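Please find one structure pasted underneath; my questions will follow.
One chain of protein is taken out of this complex; the other chains stay put.
Right, chain A next:
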Amino acid sequence: MTFRLPFVALVLFAGLLTAVSAQETRSYTAANGTFDIPVAPQRIVALNDQIVALPLYELGAPVVGSAGRTDAEGNHFLRGGMDTLGIDYANTGMGYVGGFNGLDVEAIAALEPDLIIGGPYTDPAVAEQLQSVAPTLIINNAELGLIETIRALADVSGKTGNFEARLQRYRDNIARTRGYIGNSEEVSVTLTFMFPAAEELWVYRHGGNLGAITQVVRDLGFKETAPIAALPTNEVTFSPELIQDLDADFVFGFYRQQPDATPATVLAAYEKFAPGWCLALTACQNGQFVLLPGPTFGTTMAGLDLALELVEGHVAGRPFTPFDEGQQ
């Protein structure tokens, strides 16, 4: 009896402290303004799966809901979730709150979030409406780039320590890989993205925003060939008649772990888009056209690590035939 009362008082005091700290807020300036956000949010809703929910989940943030995609059978999924982190709605307890451009504001409210995070693709009117549910931040990933986007997500979710540790490991790995490659600034790399239906071929400059792969290519210091460097913007749709302009030491493409975008489907799409394309590219003739898996163009630390390992394996881990740009 003598010890019980102080013990109960201590437990109550600790509980009170926890409750107070859970409601503790701080000021944060996002792309859409300055808001008071919880210091340690407990219930976050992501308004985009690939760009917001995955990196948050990876950092250990409490994501209770996310926008997502719906397949032909009507099943909801997190784009890149299974490929990158082995997660989906079914095995995380995250709630589906609509498509990223068709959000169900009531489903978001029902999850009782204390922080909502979207991106530049989020309808400003919806973001404004959601402010009445919880502080709704717009993190402009297009402007920030991959590293700063994840840093911002780590910051607002209170997971900065985790992020900085992973970033340091990534930077150490970049330094190691640069050491393996040696003169990486003399190795040319072209980034292509073919849609499985072969309707369009996108080409990304190294300064572009194709998730982890563009970050890795920049960090390793690879060069662009003259035709790619001359492209007017960081991402362009490419003409099949100019397919030979894509040639470089390495040409990368991408597939996804989905039935409609397997390596075979994507290769067939290149052939459909520009018949005989492989003959026009010495990189392809020399086995230096490489299809990388989906997480390498995602926006997670896991994607960065994977992209770096694969690029290291292909560029430093085997001999390759250099592309002679002068003979083109």
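Convention: a residue touches a chain if its C-beta (ideal position, glycine included) is under 8 Å from a C-beta of that chain, and two chains touch if they have at least 3 such contacts; residues count from 1.
Methods note: contacts and distances are computed from a predicted model.
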Name check vs UniProt for the chain missing from the figure, options "Iron ABC transporter permease", "Extracellular solute-binding protein", "(2Fe-2S) ferredoxin domain-containing protein" or "CRISPR-associated endonuclease Cas1", returns "Iron ABC transporter permease"
Among A:Thr25, A:Asn101 or A:Gln285, which residue is in touch with the absent chain? A:Asn101
Candidate in contact with the missing chain, chosen from A:Leu85, A:Val133 or A:Val189: A:Val133
Across the whole complex, the chain not displayed is touched by chain A residues 70, 96-107, 109-110, 112, 119-126, 128-129, 132-133, 141-142, 235, 237
